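A single protein chain has been omitted from the complex, and every remaining protein chain is retained in its original position.
A and B label the chains in the order they appear, each numbered from 1.
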Amino acid sequence: MIEIRDLHYCYENGTEAIKGADLTVPDGEFLAILGHNGSGKSTLARHLNGLLLPASGEVLVDGLSGRRPEDAWRLRQRVGMVFQNPDNQLIAASVEEDTAFGPENLGLAPELIRRRVDEALAGVGMAEFKDKAVHLLSGGQKQRVAIAGVMAMRPKVLVLDEPTAMLDPRGRREVMAAALRLNRDEGITVVHITHIMEEAALADRVAVMAAGRLAMVGPPREIFHQIKALRDLRLDVPLAAEMAWRLRERGVPLPEGILTSAELAVALCPLY
Amino acid sequence: MLKDITVGQYYPGQSFLHRLDPRAKIIGLALYMTALFLVRRLAGFGYVAVFTVLLIASSGVPPKVALKGIKPIWPLLAFTLVLNFFLTPAGEVLWRWGALKVTDAGITRGIFMTLRLVLLLNATALLTLTTTPIRLTDGLERVMGRLRVPMAHELAMMMTIALRFIPTLIEETERLMKAQTARGADFERGGLIARAKSLIPLLVPLFVGALRRADDLATAMEARCYRGGEGRTRLRPLRYQARDGAALLLAGGLLALTVADRYWLRWLN
Partner (left out) sequence: MPIVLENVSYTYQPGTPFAAAALREVSLTVKSGELVGLIGHTGSGKSTLIQHCNGLLFPQAGRVTVDGLPVAPKSKDLREIRRKVGLVFQYPEQQLFEETVELDIAFGPKSLGLGEAETRRRTRWAMGMVELDEKLAGASPFSLSGGEKRRVAIAGVLASRPKYLILDEPCAGLDPQGREEMLRQLRRLNEKGLAILLVSHSMDDVARLVRRLVVIHQGRILYDDPVRQVFARAAEMAELGLDVPEVMKLMLLLREKGLPARQDILTAEEGQEEILRVLSHA
């Protein structure tokens, strides 16, 4: 379980990046954090594995705190993190060697590393690429290798810090599918940071960050229902949710909570 | 041009050389290099050359690939040859022009030095062609550690990262050259100074990008529990086999032969 209590954080130049955030993420949840650039969402994420430490307040993952030196490395093993730029986070030249990097740092026995590497690569659908050079992979494949590299450390929480921002639509789908699978099948808690609404709509819960504060937290159907509030925060809304809202405003009797085009099409059918 | 560099490239295979422990190969190369610099007559180069040819033949690496590494450094070879021709004072003067003179000793020395460089380069290229980067750096780390070289792990990690990022940086250089050419940069016109200046729009973004990458990479490594070589294990630990001993004996044999040739054997004269 992740517990964030009254978190404040200031950059070195004195600007306050996070101005008091409270959030609890239960085990096994898929949480999306939405917000535009500079809203503080990545800063918040980096507190989850102790890369950043709070100015005040507390961040605990299963009771571990990055503040306590004896917890720091256990925390990093428990909370795996994948970053935005696919080219800047793979360390070794081949897929397999890169995936082994984390378990090697944990000092595991070679046979155990081998098993974990194979499982982690299979888990993101990259097993057949294990001997490939990483610079020859596509962006989506690189990000999946980065996820495997983290999963090989057997974390309980996967923090994805805008992993799809630099990818093409195909790469985005690949990465989202891998993250959803790890969440549904292996019970990994996922914190997915993004500004893409369609990705957030797939989460169990959405937290919206604006100007260093958590402006809204709730299931996607509730969040994307608040079209006006999202507009005020200068965020997009998934097209189907927006369309349903527009049509309702014009007197079409549609139910609330429509998120996808498929749902909207089904709801419109009986009206024709 | 950037694509001609073979040192650091791996040519997949299953030959004897491929399967050798990287430590055996590194120590073997050191013995080979010592032998090469002890040679002082043409016949001695004969042994080393035959040994090198046999190595290339047994490696399964096509000779064309194995020898490609010489291409980018031929100006250096030509320079070595000419410099030795003119700057060796000893020996019988064969040709003179003002202060410049060429002696028979100079010609021999020039040819010897060039041969040494060519053979050295081939053997080194063969090491990288038959060893995956990760095994090579593992081997170096262990050999350096045994020799009590300080920061052995850090140096090996730097090499691992360099090998990983060389292709990325080459791609980035090509992309930047195109982008700046599109803005009117010209990398081929003008004299030496103009050309050097024209590199600024290339080097500055490359440098800034590399710093950003380094920063990102350090964060990613920290997030993956990296804290130096202490307590680190390996996916594929290195283990000596019988064939490694055999290989070292062979390399030792070559060294012994050149030593003997230099000091005692005269049968080929």
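Basically, contacts are C-beta pairs under 8 Å (C-beta built on N, C-alpha and C of every residue); 3 or more make two chains touch, one makes a residue touch a chain.
Quantities reported herein were computed from a predicted structural model and do not represent experimental measurements.
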Which residue, A:L60, A:A127, A:A165 or A:L180, contacts the hidden chain when the whole complex is considered? A:A165
With the missing chain put back, which residues of chain A would touch it? List them for me. 36-38, 138-139, 165-166, 168-171, 195, 198, 234-236, 238-240, 242-243, 246-247, 250, 252, 261-262, 264-266, 268-269, 271-272
What residue numbers in chain B mark contact with the hidden partner chain? 175-176, 178-186, 200-201, 204-205, 208-209
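By definition in this document, only the chains that are shown with their structure count from here on.
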Separation of mean Cα positions, chain B and chain A [Å, integer]: 44
Would you mind writing out the residues of chain B in touch with chain A in their complex? 132-134, 160-161, 163-164, 167-168, 171, 212-213, 216-217, 219-227, 231-237
For chain A, which residues count as touching chain B in their complex? 49, 51, 73, 76-77, 80-81, 83, 85, 87-94, 96-97, 100-110, 113-114, 117, 133-135, 146, 149-150, 153
